[in-house]
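Remarks on the structure that follows.
So, chain A:
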Amino acid sequence: MNVEVLLEEIISFIGIYYILTAGLNVKAGMTGIPDFGHAMFFAVGGIVVGNLSARIAAAAAASQLHVSAWQAVKMVISNNTELMARVNEILPHMPGVSIIIILFSVIAALILGGLLGWLASYPALRLRGDYLAIMLLAASEGTRIFAMYYKPLMGKTPTVGLTVPNAFGFTGNAGLWSTIFILILALLVYIYAERLYHSPSGRLFRAVRDDEASAEAIGKDIAKVRRDAMIIGSALAALAGVAYSFSPWIAGSSVAAISIFDRVLWTFWPWALMILGGMSSNKGAALSSVILGALLIGPIRIYKNDIAAALHVESLGIDPGNFANALEYILVAALIIIVLFVKPKGLIPEYPSRTVSKDEVKATIDKIARERAA
Partner candidate 1 sequence: MDSQEPIMKLENVNAGYEKLQTLFDISLEIPRGKITVIVGPNGAGKSTLLKTLFGLTTVYSGKVLFEGKDITHMPPHERAKLGMAFIFQLNNIFANLTVIENLKLAGHDLSKEELEKRIEEVFETFPRLRERMHQKAGTMSGGERQMLAMGIGMIRKPKLFLIDEPTAGLAPKIAKEVLANVKKLNEQGYTVVLVEQNVKAGLEIGHKGVLVVSGRIVFDGPAEQLLARKDLAKLYLGLAV
Partner candidate 2 sequence: MDWNLFTSTTIYASVLALLSLGITLIYMTTKVFNFAHPRLSLVAAYAAATLMAYYAEATGAQPNLTPKHSFLGSLTVPFSWEFYAIGILVSMVFGVIAALVEYYAILKPLQKRGADYLMLMIATLAYDFLLVATLFIYNTHVDVRKVLARIGVLSTKMSMASYDVTVVTGGGVFISGSFIFSVILIVLLGLSLYILLFKTTLGVKMRASVENPPLAEVLGINVERVYAISWIISGLTAGLAGYLMLMAAGAGNLKPISATSPADEIVVSAFAGSIIGGVNSVFGSIVGGLLIGYIELYIPNWLAIWTGNAELFKYSKVISMLAVAITLLFAPEGLAGLLKGERWKRFFGKKEEEG
């Protein structure tokens, strides 16, 4: 396999998973909201790309397709495959429209993800702990089933889904540029998440998680804090969904309800990454995404068949293809269990938030000591 493609694929994977895990970390790690329905917010990104951006692309290409814009928009659902095949031939010649589509998708996903997070924060205010986890899991499943069979949203066949506009086609190298796009998003999210962590806000999230009554006693509006965390974390998940959907390496050329709602890939894996990295630790989320992407997932997704072949599993009567697929599950499961037993606080345990640097704090302490002496 082409090294360049492999690299792009791994970087895309790391970027998407980091954004997704960072979002979960704001909700579950920092604020203590056990969101087992994270996939639902991720799916928002896919839906935005599959629906809104596809419709924009169709409308923009309408004149060249000799149909009215309105007709083209309607065809996104009614005649998806054929229409989008044509649109994707035209779109690469429209760099302006392409860029608008990308920007629009990012903004729309952030807004819609945040909106859904805001809605989901209502049960999060009423319920605590494991009940809330089950509730969000159920909500995610319910939405999944609804979206899967609701044709105006996901097309006629849930397994096929909607074809995605080739928004990076204008660059001439969609693989490379979508990877760069994901990388930039991931870096921006990292900077934002790290700043958030080291701000009074991050401190407040963690305080509410540690002791709600106590936070209330020092005058904090718990409901608002939890709502903010749900909005931010869910918006980030939707952003990851956009990154995923635009990536030809990871999503392919379509978004399908069956895969964007997958609770194993988009809820449980981020949980595993978060625990591996260290609950509440943003650096940990980044590190575990890099480790899993670079060391395990990339090579394993790519070489799993070779590994299966090298182990000669077929001589034991085991199907190499299935063994290879199972490997991923086994590794993630084993990793979670080992971390829970050996390093329950994760690779980079939660660190203090430095709103000002440690040195500055020390300098201030010295100053106070001097003033007192004087």
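Here is the rule we go by: contacts are C-beta pairs under 8 Å (C-beta built on N, C-alpha and C of every residue); 3 or more make two chains touch, one makes a residue touch a chain; residues count from 1.
Criterion applied: all candidates are chains of the complex that A comes from, given by their letters.
Bear in mind the structure is a predicted one, so any value in this text is a computation, not a measurement.
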| item | value |
| --- | --- |
| Complex member touching chain A, one of 1 or 2 | 2 |
| In the complex with candidate 2, residue positions of chain A that touch it | 28, 34, 36, 123, 126-127, 129-131, 133-135, 137-139, 141-142, 145-146, 148-149, 264, 268, 271-272, 275, 317-319, 321-323, 325-327, 329-330, 332-334, 336-337, 340-341, 344 |
